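Before I ask anything, let me first share the structure, which is written out below as structure tokens.
Note that one protein chain is taken out, while the other chains of the complex remain in position.
Then we have chain A:
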Amino acid sequence: MRIRALIRRICEQLLRDKRTLALLFLAPLLVLSLMYYLFNHTGNASDAKIGVVKLNPQIIELMNQQGMNVVSYDSADKNTLVKDKLDAVIEMQEGGIHLILKNNDPSQSKALQMRISQATSALSEMTQEQGNAAAPKLSLTTEYVYGSADTTFFDTLSPILIGFFVFFFVFLISGIGLLRERTTGTLERLMSTPVRRGEVIAGYLAGYGIFAFLQTVIVVLYATLVLDMNLAGSIWYVLLTNLLLAFVALSLGILLSTFASSEFQMVQFIPIVIIPQVFFAGIFPLDHMATWVQVIARIMPLYYGADALKSVMYKGLGFSDIALDLGVLFAFAVLFILLNILALKKYRKL
């Protein structure tokens, strides 16, 4: 009864605040689209700077024709590549060509790899035509400084982005929504009525939850249907994960608003609470980083959300593979909700 009244009030308030609604529903789509076009541009290999070691002059000639900047080395490895800011190193080895790609920009890497494999196969054909039919076909081995072979940047980024936007906007709006209640005194007034603390939190979770749910559905549908993002697994798991993530953000936003005394202070939580989560959510692979870095990642809700989303959207895994992630998210939500109920004691001791 009281919870229903709380939910109704929150809906009425939000529906009248058109700007906030637009932020909640349109901003993620806009930013997602922009990111999509930024990261999904066709790679350009023609101005790449490439180091070559003992490479067949014919191939160098071919590469120069394509406008690549070719530098010859006696020997080169990953360090040379990084130090001299090369995009790739091609080394002729016994029986094949070894290619080291910096892979800073996966789309460029893809383009480079394609050019070079064309060049090598052209070379193989040439040697065969020259009567040396017995010459072994040149093999091409590829090594990556960053990332791996099957990465297109946006493929790995998009699940994280979707999770992030849901997390960020729900966090911001629920946090500031409750903060406004604190600063205007309506929360205090609410606590002077016989409503229970649990009822208040339940009302908030459900009220803002409705909007978080709608946002999640819109973002996921837009990302998969309009932007045609890679979705290998089931869309239901994507929705489920995002929904849990939204609940964590919702309860965290409400909780942190306890520690802010103005909207400005609430916004100050963004660089502290939100931004680090983006970096630790898997944009950079954490597997080979120091243990303490990995420990930090594991206290961040977005890490689990992004991991589950990546598993479903990118790797096409099913429920059993994301169950642990979802469980941790659920635990985060429960923890924050309990803390919220405790934090309301600030307003009423009962």
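Assume contacts are C-beta pairs under 8 Å (C-beta built on N, C-alpha and C of every residue); 3 or more make two chains touch, one makes a residue touch a chain; residues count from 1.
Please note the rule applied: contacts and distances are computed from a predicted model.
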Going by UniProt, what is the name of the one chain that was not included in the view, given "ATP-binding cassette domain-containing protein", "Glycosyltransferase family 2 protein", "Phosphoribosylformylglycinamidine synthase subunit PurQ" or "Superoxide dismutase, Ni"? "ATP-binding cassette domain-containing protein"
Residue in contact with the excluded chain [from A:125, A:188 or A:228]: A:188
Across the whole complex, list the residues on chain A that are touched by the chain not included here. 1-2, 4-6, 8-9, 12-13, 16-17, 184-186, 188-196, 347-350
